[in-house]
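All protein chains of the complex are present and in place, except for one that has been dropped.
The block that comes next holds chain A.
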């Protein structure tokens, strides 16, 4: 059974953190996670995280919203009860389409926005009453924390991170 220990290397500057991440990647240590109080530009690239596909999701959701709006209004206004309301032509969908466009547009945006946000919450496992996973309270304020797994090379790792400008290096049992 492999060790359940991890290293917590704590930094107090995002530039030093970025350098440390690059060195760690170069030394082929596996970065489990990095905790920062704010978005650090370029961190995802330095860590080698693949780009997000949320935008593609949003595009698909938008298409679904457009379809829902079209099918709904075609059924209600054209097929189910095609009344003459103020002389607007309800013989075919395209004949009355300009009147439907505002709804089609809003439904597209509504679906794209809300479903994308919900997708984001689900993928990043965020919901009310969720137990916070913060390893160190200072990371929400002014400290940066890199978590690296330990594979029987504890001393070597501690030394390595002390050289990367960490203000604090801890070995903790992962729970």
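Simple rule for what comes next: contacts are C-beta pairs under 8 Å (C-beta built on N, C-alpha and C of every residue); 3 or more make two chains touch, one makes a residue touch a chain; residues count from 1.
In the analysis below, contacts and distances are computed from a predicted model.
Q: Given the choices "Pyruvate dehydrogenase E1 component subunit alpha", "Electron transfer flavoprotein subunit beta", "Na+/H+ antiporter subunit G" or "Quinol:cytochrome c oxidoreductase quinone-binding subunit 2", state the protein name listed in UniProt for the chain not shown.
A: Listed in its UniProt record, the absent chain's protein name reads "Quinol:cytochrome c oxidoreductase quinone-binding subunit 2".
Q: Please identify which residue in A:16, A:40, A:64 or A:99 touches the non-displayed chain.
A: A:99
Q: Just name the one of A:27, A:55 or A:167 that touches the chain not displayed here.
A: A:55
Q: Under the stated touch rule, tell me which residues of chain A contact the chain that is not displayed.
A: Residues in contact with the chain left out: 55, 59, 87, 98-99, 101.
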